[in-house]
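Structure in structure tokens, see below.
One chain of protein is taken out of this complex; the other chains stay put.
After this line comes chain A, so read on.
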Amino acid sequence: MSEKEGEGCVRKRRTDSAQMLEAERRDANPPSAVISAFKVFQQELDTKHDKYERLVKISRDVTIESKRTIFLLHRVTSVPNMEDVLAEADVKLDCVQQKIGQIAEELKGEDLFQFHKAFTAGIQEYVEAASFQHFIRHRTLISLEEINARLVFIRDCEADTKDDTGRQASPVLTFQVTPTDYLLGVADLTGELMRMCISSVGNGDMDTPFQLGSFLREIHDGFSYIGNTGPYEVSKKLHTLRQSLAKVEDACYTLRVRGSEIPKHMLADVFTSRAAIMDPDEGVA
């Protein structure tokens, strides 16, 4: 605020207090109707803003933990025992799910969409992590129901009946990922799959790139089917998706054409140099 405005405030406050005094004289009821109404609004707005901030904070934690899980999952291409990594990711995701449980707790009895902006980023990141793990394990796309099924929380019943006075609250708390958040999370997943493809080639894995290629194509077809009927962000992500798909298709092509010619131990070099060329626009993903 500029100095000028500050002065204006002081001046005005003086007239206000004079007015209040006057009102006091008029009817021994100091706060006017307007002022007391605004006190109520103040409280209402503060409560709302506080809740929003709390949700933003939880969402940020969810984002960070999900990102770490994704980094962890990228290691599956380079370690001998995949199951260890997946088990570790399970533990991490459990932790994220608990955090989402906190979101669900905050939203109890509220309109999910009123605060949706506060936590949508976190949820998308979670969808990305969960679907990535699911893909590594099962080579399929996790469905929205499966994601939602993981976000069912059993609350502490004893603590609950005490602070819930009126009606008997059910001990089960659920969080529903909206189809849009799911869609955006899956769009982000494709970027991770592309990275996984490139790195698995580096490790001499000749099957994964082709599996990834066909999976990405399926997802791409799915997004093309939705086209621009979806929300605005989807069409933005579609562009990045096309780039990822092109990279993977390129990699598969190179493998097919030159895989038989190049000695196995040199394959990695071929791809690391290719990946380095493609890197610059990866930041978009």
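General remarks:
As a working rule, contacts are C-beta pairs under 8 Å (C-beta built on N, C-alpha and C of every residue); 3 or more make two chains touch, one makes a residue touch a chain; residues count from 1.
Just so we're on the same page, contacts and distances are computed from a predicted model.
One chain of this complex is left out of the view, and of "FI07225p", "Translin", "Probable electron transfer flavoprotein subunit beta" or "BN860_13058g1_1", the protein name its UniProt record gives is "Translin".
Of the options A:201, A:219, A:241 or A:255, the residue whose C-beta touches the omitted chain is A:219. Although one chain is not drawn, the whole complex shows that of A:127, A:144, A:198 or A:245 it is A:144 that touches it. Shown as candidates are A:44, A:90 or A:105; the residue that touches the absent chain is A:44. Listed for chain A, the residues touching the missing chain in the whole complex are 5, 8-9, 12-13, 15-16, 19, 22, 32-35, 37-39, 41-42, 44-46, 49, 111-114, 116, 140-141, 143-145, 179-180, 182-183, 215, 218-219, 221-223, 225-226, 229-230.
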